[in-house]
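Structure first, commentary second.
Note that one protein chain is taken out, while the other chains of the complex remain in position.
All chains are identified by letter, namely A, B and C, in their written order; residue positions are counted from 1 within each chain.
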């Protein structure tokens, strides 16, 4: 224990993501053998009482109520940004300027332009940085990446993904404020595009390479909602649904959809990749399974295999329990922390870093622009 | 067409099974290239009007109202027995004596003793004979047989099967009479044991060999029901549920269950076989699929394969449509007719013949005896 | 039997569809109680030997080798067109002029312009007409229609469908000629758009109403193939894959995809509809099931229901077997024949008739045009 190096973490924001990150920081050392041991040095939130309660529950050593204090404290090594999207850039720029490592929630920024300033800042500062596209580190998804990299799929023809939810169908739901900032375009930048499709796009680029051009369609089904911060009924600025067609750089065709109006789906992120030799499917609602079809199988017993990704020879799974016993959502964050700590020990980036996350940001921008212009748009 | 030989069929009984058989006789020639062409020569039923209507609907050339007439007509080659279980023996014995081929609905007989007389009769008469254990000829089940025979499973450890229904849960349902004779012990001999478990046992013996001994349990949940024939409330004599443990001759362990009180299951016949090298599962509710697990697969992509049994290299499927397009329940009967016609052309038996069906009858007897005696019972 | 009216059928073409139609004509009377009894009067094919063999196998009373003979024979009531797409119009126009009823394989025509002439012809002639969009009459799909019409889904937000196959991935596969005309743009008009997406579009319009505008993308993965008719390697003119986004007239968003390059899918036609109150999913690979999610269920036991569409109170299923015993692909054609025969008895159209099928043809045209122009295209 004494041989571990401390990594002092300062968390900004204590909402849903604040909880998932805190859990990851706390657990990682119990399951992974790492050179660095995270210490929960401080958490920052604007409401002192809530922040104190959160600190007590998660074991943070101190609290702050102004994120600038986190950024400027000498005893903080890494700033973990869990605040709404419209604050990512400001905090990240300051943290970079202060020489802190940065772990930023996704999406990177409100738009690509803003994201570029963030990339420049961390590169200039030379600080470790990563963006929490946690689903990459679902063992089944990481396994998919390995299989693709091993050439098992051969030439790729199709990539399709969607992220379907149904929690905002009611017109009674207000927009904005605590817990609902994702519905407020000023805080979120966009609706499902930045919230959900950004995950699909990040995974897609990781697995299948860059996207060349897109044609998109968005819709806002409920046009006006009460705004929690103003108390008034206001125009809804976000997209409730967004879908797009695209072409990847490798010649494959893409199809993406996201919505919060798909009755019956809570958080159904799925993707499927069809290659010449094999195909892969995955589904967040059963995240511990990977569906795999190998055309090379003897034809009479060929079929989609439901792989229960719980064995020790599968990604990350030697760290957990025994075959057949599944892990869950929260573990994807533990894996990202583990990789980040290993990355800084080795001096290697933890992907997606800001630079890589900027690529998916550009796709999001192109998608929203295409939906607006009704034209195919090339990704910058 | 002129090169085909006629096979003149006389059907006895026009209930549910009469329909499935008639459909099979009519369709087989459209899909299979066979030496024999069945002709629907006559159908027999006790109610003249109903029998005439059935004949008109299915294209039978004539009707009879006494099965003895069918057996004795010179223009009948094969007698197809679709009547309640308590009439199988009498009709079959007469048909054999008359030198007719016999296709008998399952179970063969009311009990093994009766069944033995039937086996002796057909063997003495030297007539072609078969019992309609149709599920053997579900393409997925036949494929399972092939895989086992190829040694893909290796040594077998476990065989489990069940047949679950829920249609008799209501106490308002009467017993006996048209459409309900399966609930009348005098007509059926037993309840789920002869009706449902007999299928499971037939498949099991076919796939996994003989059963040595059994310990069983039966239950009649609703003890009294109105009898449709007498108009009185009478004791229910059948078993509503039956389960048993057994040991197979090959050293594997068996587990069987059947019931008509499994809410939510209409006709869920399933089996699973676990071998040293591979396992197989099948389910009548999705009869066009076979689940296959091959331990020899690369461990990171090993999982149960859902094989959609619709390709031309799978049993019987070159006769039907194209890959992906499923067949249904009725086709299992068509396959049995096709095999029967091919069998008589080649002078080979169509399994299960009476002799083989007697084996499962003996297991049924042992199961019922064990349930009664509360002892392990060796199969005769 | 004598009370039935004959309907004399003349079949043009004896390929895959010729078989499915013949089977439907032959079986319908065994299962449905109808005023009309179809008679297989004649089948027409260019190769005399093959046509005779087909006639013998299916029981056609006569053969022709020129379709014009079928159209002009006085003893033919209905012409059933099963030939490649580029012949539909010519045959249909002649049949209409001859006063014949017409059953035309889908898609209606090579394009909407040609389709209009067909609509005008049958309307002018006043002959019964229908197009074989058989999947509408899958019991699960018909049930979906009923549920929507009953208002169970409420306002519709999303419709997504795809039709995925993998049979043309090999570059060794030739184009054109017997069994492969679907790969020859001159015979087929288009690739997956007319072959597969047309089904998806027909069902979508039936269930969800008209489509307003589309943006589409097509791809031909293998650019050149040996042509079986010319013996030369030629440019491939068909689309191997096609996907499009659209807006329906009811305000819902649509997403459609079709391909023959989705490794692992044989004939996976699926659709999903998300409404405010409920959602529905269906999948051709398990065509006897309907997935249904009812938001009105008690929240703790709310989930997607897998409805095994085999009960007597479900569409068409009172005609077949008993609960739990599934039907297959071929039955969808039997249902269309049954509805057609009932329609002519009642003097009512059997949908989709030519007029209704023209609507989906227009969508196909718009899709192909959008893929070409890279613009959103309004459906005519």
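The criterion applied here is as follows: a residue touches a chain if its C-beta (ideal position, glycine included) is under 8 Å from a C-beta of that chain, and two chains touch if they have at least 3 such contacts.
Just so it is clear, the model here is predicted, and its values are computed rather than measured.
Asker: Name every displayed chain that the left-out chain is in contact with.
Answerer: Result: the unshown chain touches A, B, C.
Asker: Which of B:163, B:244 or B:340 sits in contact with the chain that's absent?
Answerer: Only one listed residue reaches the unshown chain, and that is B:244.
Asker: Just name the one of B:215, B:306, B:336 or B:360 that touches the chain not displayed here.
Answerer: Answering carefully, the residue with contact to the hidden chain is B:215.
Asker: Out of B:257, B:339 or B:365, which residue would touch the omitted chain in the full complex?
Answerer: Residue touching the absent chain, from the options given: B:257.
Asker: Over the whole complex, note the residues of subunit B touching the chain we left out.
Answerer: Residues in contact with the chain left out: 157-158, 160, 164, 166, 169, 215-217, 219, 221, 241, 243-245, 247, 253, 255, 257, 259, 261-265, 274-279, 293, 295, 304, 374-376.
Asker: State which residues belonging to subunit C touch the missing partner chain.
Answerer: Its contact residues with the unshown chain are 143, 146-147, 152, 289-290, 292, 294, 297, 299-308, 311, 313-314.
Asker: Name every residue on subunit A in touch with the hidden partner chain.
Answerer: The missing chain touches subunit A at positions 1, 16, 20, 22-23, 26-27, 29-30, 56-59, 165, 167, 265-268, 284-289, 308, 310-311, 320-331.
Just so we're on the same page, only the chains that are shown with their structure count from here on.
Asker: Could you name the chain whose Cα mean is nearest to the mean of all protein Cα atoms here?
Answerer: C
Asker: Please decide if copies subunit B and subunit C contact each other with the same set of residue positions, more than half shared, or with different positions, and reply same or different.
Answerer: Interface between subunit B and subunit C is built from largely the same residues.
Asker: Going by the average position of its CA atoms, which chain sits the greatest distance from subunit B?
Answerer: Checked the centroid distances; the maximum from subunit B is A.
Asker: Provide the C-alpha centroid distance between subunit A and subunit B, rounded to the nearest whole angstrom.
Answerer: 55
Asker: From the C-alpha centre of subunit A to that of subunit C, how far is it in Å?
Answerer: Centre separation, subunit A to subunit C: 42 Å.
Asker: For subunit B versus subunit C, what separation do you get between their C-alpha means, in angstrom?
Answerer: For subunit B versus subunit C, the centre distance works out to 36 Å.
Asker: Two or more other chains in contact with one residue: find those residues in subunit A.
Answerer: 304
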